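Below you'll find the structure I mean.
Missing here: one protein chain of the complex. Every other protein chain is in place.
Chain nomenclature is as follows: A, B and C, assigned in order of appearance, with residue numbering initiated at 1 for each chain independently.
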Amino acid sequence: MLLLEHLWILLALPLAGAAANGLFGRHWSKRTVDAVAVGASGLAFAAALELWREFAQLTAAELPWVRSYFSWIVAGEFRADFALQVDQLTLVMVLVVTGVSWLIHIYSTGYMAGDAGYARFFAYLNLFLFFMLLLVMAANYPLLFVGWEGVGLSSYLLIGFWFLRKSAADAGKKAFIVNRIGDFGFLLGIFLLYWTFSAADFRSVFAAVRQMPVETEAGVLTAIGLLLLAGAVGKSAQLPLYVWLPDAMEGPTPVSALIHAATMVTAGVYVVARSAVIFVHAPLAQDAVAVIGCLTAVYAATIGLVQTDIKRVLAYSTISQLGYMFLACGVGAFAAGIFHLMTHAFFKALLFLAAGSVIHALGGEQDIRRMGGLRRKIPWTYGTMLVATLAIAGAPLFSGFFSKDAILFAAYASGQQLLWGLGTLGAVLTAFYMFRLIFLVFHGQPRFDEQAVHVHESPRVMTVPLVVLAVLSVVGGWLAAPKLWGGADLLERFLTPVLEAPAWLAAFPAEELHALELRLSGAAVLAAALGFLAAWWLYLQQPEKPAMLAARYAAPYRLLWNKYYVDELYAAAVVRPLLWLSERVLWQKVDVAVIDGAANGAAHTARRLGDQLRRMQSGNARSYAAWVIVGAAIVTAALVWWVQ
Amino acid sequence: MVSPSYYLTLSAILFGLGVIGFLFKRNIITLFMSIELMLNAVNLAFVTFSRQWGELSGQVYVFFVIIVAAAEAAVGLAIILLLARNRQTLNVERINLLKL
Amino acid sequence: MLPAATDYYRLLPEILAAVFGTIVMLLEPFLRREHKAALSWLGMLGAAAALGAAVLVRSDAGPAFFHLIQADPFTFFLRLLIYATALLVMLAARAYLDRENLPHGEFYALVLLGSVGMGVMAAAAELVTVFIGLEISSLSTYILASYRREALRANESALKYFLLGSFATAFFLFGVALVYGATGTARLEQVAEGVASVLLLKLGLALVFIGLAFKVASAPFHVWTPDVYEGAPAPVTALLSTAPKAAAFAVLLRIAGTVLPATLLWFWVLWGSAALTMFVGNLAALVQSNVKRMLAYSSIAHAGYILVALAAGTEAAYAAALYYLAAYALMKLGAFTLVAHLAGRGERRLTLEDYAGLARREPVVAATLSLYLLSLLGLPLTAGFLGKFYVFVAGLRAELLGLVVLAAVNTLLGAYYYLRVILYMYFREPDPTYEHAAREPVPAGTGLVLAATAAGTLLLGIFPGHLMRIAELAAASFR
Partner (left out) sequence: MVEQFTFYFFAALAVISAVLVVTVRNAVYSAVFLITTLLATAGIFLQLRAEFLFVVQIILYVGGIMVLFVFVVMLVDLDVALRQVQFNRQKWVALLVVLAVAGQLVFALALGSEALGLPAAAPESLEPNTESVGLRLFESYMLPFEIASILLLVAMIGAVLLGKRQKPPRSEA
């Protein structure tokens, strides 16, 4: 029981790797850096497997397994320990995170080879792994928040990794700031939680919530749920805070695969699932989760239809798939959400890594309009990416088929037929834009200069992780395949002790359930086929059609192309007023005009105002004194005559 | 017997004049003099209250205030001298390298 | 009736610091020029002795000097903070003074004597004693601000600080006079008892608040701060932004804690001032390109967060404020010390451009500065996060939801400009035409200060319990 007693080892491994590479990596050879980074993540994965083995020996009474290492925040009666927790949900997350991250570490040794900041890159990557593990293993909300902020920070560092590109640096900052908005809500949620329950660790909070009645009208649980949701929306890039994720594609592709597809962005889903008890007791908040998830799923898919940057298509696809996970949680099928989280981690990581391989092969090209015909030139990449596409599109018996089916089934069965309809529409769109991608990249005629670009398959270290992930993308679904398909609902049964089973499930008689399941599966297959056929027809049979369509429906096309102008909207509504306030009002008016009347042309703005200001004859120290007097007038007036 | 409020009013007027001087003078030394004027007003208030309460602490406080004023004057005038030497001006409005 | 031995014992830290400060000045003329730097050891010894004495007399709590002084856990906490700050400032200043070719002896003497003043402020239980402590601390910082005598900016900084500081002190003093008039005493414990005139007391407390608000740089009395912090020599800025501020907050806390009318009376003013201070500091910092000045605005914003705790007014809130003061002192000391080092001779390299690509040139330095900035921003696992956390929790407990929300909004605003510095250090290359300073190794003393503050920032972020217990004990002194 070594690891169960010493859960911290799991955290210490990547942290040590990060510290070693961060401090000394610059002086080490590539081989040493590789060994440290891949070793740290590999050992973490091995530790996760060992943890699984040990975990299997625990009895139900011992769960959740919490180990507290030291008391962290103590204030009056408030306590938050540095405590780690393992239960089924944590275990699934830990396995997915360490496993995928190990593969991506291996892949990166090939992809990033020769980069100037090689050691730095791996230091950040290991650091990210540390925080991500902290996030999923924390036994209380404040500690979870530490991991939460930590992954944000490392993602910020990694997005801006190629900082010589201004766009990369800006994207990093955007990601961090947009996330802060969500985090703000999240933190308030934690405060409110603590305020209500005088505790912040999962065990006591959930026990207390279970005692409470279900809130049919908005109450404190609803407020907590909505605030936590705000945080989750930010981190998991849902409407309306999704804007940072597409820009985050400025980071190196392995980063996109690990952080912006497989792990970090799913943290929001994890938090919602972790807080399942709260959401089940606050149906209003839960409905909000479902609606936001469903809208995001369709909305992002529509944007994905017309994007031309290979990574951006995948980014919008990620947003859309995360929407499905939220939808699952929102209709009470938390296990289905986690299931989709897992399969999505496999196939989306694979898609990104394969996309990275394509970009690598074409020497940095990312525009799918300048690709095409790569099928035979990079067969491994093509084969694995095709597998992933089939998985995400929901081709029968691939992993995505089972997980997406489970979600759509849950949506329908819970009585939210509208959400089911939208979800199915999203599935059509998904199949369409994914096959569009495949056809444009790998089929047809090459649209790049074949003389100038020497297309080459990626080295073994990159293709092997692709193959492993492809295998997982195919078989991963069987972990939770329902009985209907000969599976055993393994994952769902595994997770049931932690996650509330949906209430509507009990209402169904078994035979009716199966019939419904079969019908809905059929619908899902039809949806996927429809999307595939449309893409096939438009991009392989009638390659001139898309341009015509775009020309005929110029207005909607432009709307999609410009991503519904949301970035512009935000800039106009939020960023600019703030900058305006700060620059115009505070800086120019207050500081320059009032405080600094006699400024004899120092700053640019001051010079413009100079003439007028000289006439104002206001001096510095004296204007400061004037402010003191203004304050004094207000304070004395307020205290003496107003306050009783 | 003069009512204490007369003394206090006088004190408030002197304090106000000190504030006005601080805000409207340009010569740094006169700015500083205005502060002395304000301190003087404070002393008057202390003495008045001391008399009113029949309690001597107020007078002791004034003694301290005067000591502080002396120390402040020494340091303040040293700073002003230094500045005058370096900048060749005593106009408070020209002391504006630091701003924005 | 003369003071007894216990009276002196309870003031031992201040006495020791004063003695050492005097010895430094006495020895100074007899040392040869090249040996004068050795006085820093004596100065640091003095601060260390004061720290030791503070711990020693901790067990003997009680009033001294006819209730002018109160040696209690609250005083203990602030003595720790003040003398530790003085120690670190002296440690960091040695290399700076050498680099700028400035005299050594006076610096250490002034820092020590100034901290005597701050110690007196923290311990004082009577307003006139507060006033004298305040003046000692102010006068020595005025002088320190113009320590680079031939630098025009330093002169100007000192002049503005001096003029406005004296101006505000006059308000404070008038307030003291009115409080005395209203109650016939200036001893805080008795002030609440014999109120003859409510009106006078209100007016007096209002003016006292103005004077102290000036010293803690809360809006709209903050206007002097950016100029003074920017112009003063960087190690002095490090001192200015920490110890005297802490001492002034100590006085505010002690008055609010002991004088019940003040607690009630000041509430809305504290509320408004906290909100205004946070916004002014953060918004103005957004457009700064001079790092030193940006940090000055940031310290205004941080004063606002502490004021939130003061407005909450509960014991837990006071503990939170004390914790915040300590955390804040660590990060600001570290940040300004680093700025002093990076600015180079004559403090010429202070703009964001000068920080471009720093991570590549000096990765450890850049990482350390990032740590301070992230802590100022309030990222978890740093002292700054817990400071905010405690303050916010205390605020919520006191039902100040609106103010806490405003504070949270402000932490968002803060993220922008702190990150910008990190952005420059990590993600920006300097202009190719930019003339690099010769890379200077971090001097030993500075390095030690950086190591201590960085370790402290992390330690307080991960193991806040111990300090928080001391802070809670301190806050309980007013019961």
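Everything below uses one rule, namely that a contact is a pair of C-beta atoms (placed from the backbone, for glycine too) under 8 Å apart; a residue touches a chain by one contact, two chains touch by 3 or more.
Here the structure is a predicted model, which means the values were calculated and not measured.
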Neighbouring displayed chains - absent chain, whole complex: A, B, C
Candidate in contact with the missing chain, chosen from C:E135, C:D227, C:E362 or C:E472: C:E135
Listed residues C:A122, C:I143 or C:L164, member touching the removed chain: C:I143
Missing-chain contacts mapped onto subunit A: 597, 615-618, 626, 629-630, 632-633, 636-637, 640-641
Contacts of subunit C with the absent chain, listed as residue ranges: 1-3, 7, 11, 14, 18, 21-22, 25, 65-66, 68-69, 103, 106, 109-110, 113-114, 116-117, 120, 128-129, 132-133, 135-136, 139-140, 142-143, 146-147, 149-153, 174, 181-182, 184, 196-200, 203, 346, 348
Residues from subunit B at the interface with the omitted partner, ascending: 1-21, 23-27, 29-30, 32-34, 36-37, 40, 43-44, 47-54, 56-57, 59-60, 62-64, 66-75, 77-82, 84-86, 88-91, 97
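As a convention for this text, only the chains that are shown with their structure count from here on.
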Pair joined by the larger number of C-beta contacts - A-B, A-C: A-C
Subunit B and subunit C, separation of their C-alpha mean positions in angstrom: 26
Shared interface positions of subunit C, touching two or more other chains: 159-160, 163, 167, 227
Residues of subunit A touching at least two other chains: 587, 591, 595, 620-621, 625
Residue numbers on subunit C that touch subunit A, as the complex places them: 159-160, 163-164, 167-168, 171, 199, 202-203, 205-207, 209-210, 213-214, 219-221, 223-224, 227, 264-269, 272, 280, 283-284, 286-287, 316, 319-320, 363, 374, 379-381, 386, 389-390, 392-393, 396-397, 404-405, 408-409, 411-413, 415-416, 419-420, 423, 426-429, 462-465, 468-469, 472
For the subunit A and subunit B complex, residues of the former touching the latter: 587, 591-592, 595-596, 598-600, 602-603, 606, 617-622, 625-626, 629
Interfacial residue positions of subunit C with respect to subunit B in the complex: 128, 131-132, 135, 139, 142-143, 146, 149-150, 152-153, 155-160, 162-163, 166-167, 170, 173-174, 176-178, 180-181, 184-186, 226-227, 230-231
